[in-house]
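Only one protein chain is missing; all other protein chains are in place.
Showing chain A:
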Amino acid sequence: MTSTMTRPRAEARPGRGGFGRLLHAEWTKFRTVRGWTLSTVGAVLIICLVGLLATAPASESHPNGSSALPVGPDGEAVNDNFYFVHQQLRGDGTLSVSVSSLTGVVSTGPTDSKAGLAPWAKAGIIVKDSLDQGSAYAAMMVTGAHGVRMQYNYRHDRAGRSGAATQESPRWLRLRRSGDTLTGYQSADGSRWTEVGHAHLPGLSATPQVGLFVTSPSVKEGTGTGTGFAPAVATGSFDEVSLGGRWTDGSWQRGQVGRDAGTSGSYTQDNKGGATVSGSGFRVTGAGDIAPVVAGPATSGVRTIENFLVGAFAGLIIMAVVGAGYITVEYRRGMIGVTLAASPRRGRVLVAKALVMGSVAFAVGLVAAAVMVPFGGVRSKANGFPVLTVPTATELRVVVGTGLLLAVASVFALGVGTILRRSAVAITLVVVGMVLPYLLAAASVLPDGASEWLLRVTPAAGFAVQQSVERYDQVVTVYAPSSGYFPLAPWAGFAVLCAYAAASFGAAVVLLRRRDV
């Protein structure tokens, strides 16, 4: 062939700005390698697939009971199970009572039991929107080991006087309703009252259910093989029940709220819920809890939304492989020279790569989570597994957080890949540093202490952003990685991962600028 040089016609057009051009070029690079686009789709699929396999119903262990947990006013799954002596009252008023004892029985076997009281066993007074589980409420109570408390709408807990209620030293409790505001008082003698706290219950019914309640979560016990929870019931003695303000005595009704004791316990063989009149008051026996549902051994049959996202680690590995390869393939082939000759401002090249890679990985996590969270929930309920509902904001954080988790992890891999210029080493480093600690912790291979330490100091801390379950001081469970509780708060854990990514990316920029290609 002879030279048939034609005169070039197209002159360079200024077109878009410098960084826009770079971004466009890096995006073109990404989308024109079939292996990378297939990996991207594959990462979405594998997150879904692993999630489906991990939450497939085991054929022999079908959980009993309802597949739906009640949901509180804030949108979170709650236990709302207690024995209730109540009447419906109109408008504003006060209810006062003295609690002179709170005792309990803990089941020690199928037929045996012993005396014992759960620390958060509760006996007190409550103003509740309706008898429906999950409805709004405010309550004053005596607890097994945490003294007088004011609690409302499941999540909120305020301490009053400490110490146990006894015959000699009863605890006086009072709730005053004034419109949407409920104020809790305590007293040692029934005449001098101090405020413990107040709650706003917007939209509280004009005719709430008001009365006495007793409930008891199961008792956490160390066993030879780990932590177990034993069913427990509690009995409280109430005296001097009095209504004030515009509230006037009607007839007291009694009954169980919630069919059994919920996920936090159950009645024992010999102890059922009930109430008897004694003197000027009542003796009430109940089990269950009025509190948010938490994850842990007591709720093993309950699914959390992060259960549907356990496949995220697999998608993360794929995106880390792509993220490292996105730069190391350029080193392997010498293409980095072409790239940097086309765009001599090197830091911007890496920023453009990070934006492209991060956006792709973000989309992978977001799409997979947006599919799996609702789909996993529907499927679990259909299979008879209740799902631990969380507030919409939490669900949104988990879904978006899964995208961010993959995005930052892939940028982390990109940075490490740039530093090392070798794909295999970079990928190994990211997987060992990030995925391995997560898997060891999630699979309970390590003791909880070691797991917690790993999930604080390694990039695996970032998985905390997927945690939907919350910690509550007033609910006892095993707050440990094995139950789905990360040692750091969701965004704090994510910040640890971000710090690793920022460090690797910063070092990568400095090295790329300084090195001869």
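By definition in this document, a residue touches a chain if its C-beta (ideal position, glycine included) is under 8 Å from a C-beta of that chain, and two chains touch if they have at least 3 such contacts; residues count from 1.
Simple rule for what comes next: contacts and distances are computed from a predicted model.
**Q** Considering the UniProt annotation of the chain absent from this complex, which name among "Multidrug ABC transporter ATP-binding protein", "Heme lyase CcmF/NrfE family subunit", "siroheme decarboxylase" or "NADH-quinone oxidoreductase subunit G" applies?
**A** Answer from the UniProt record of the missing subunit chain: "Multidrug ABC transporter ATP-binding protein".
**Q** Any idea which of A:Ala188, A:Leu340, A:Ala450 or A:Ala495 touches the chain not displayed?
**A** In the full complex, the listed residue that touches the missing chain is A:Leu340.
**Q** Since one chain isn't shown, list which residues of chain A touch it in the complete complex.
**A** Spelled out for chain A, the touching residues are 1-16, 18, 21-22, 24-26, 28-29, 32-35, 329-330, 333-335, 337-338, 340-345, 516-517.
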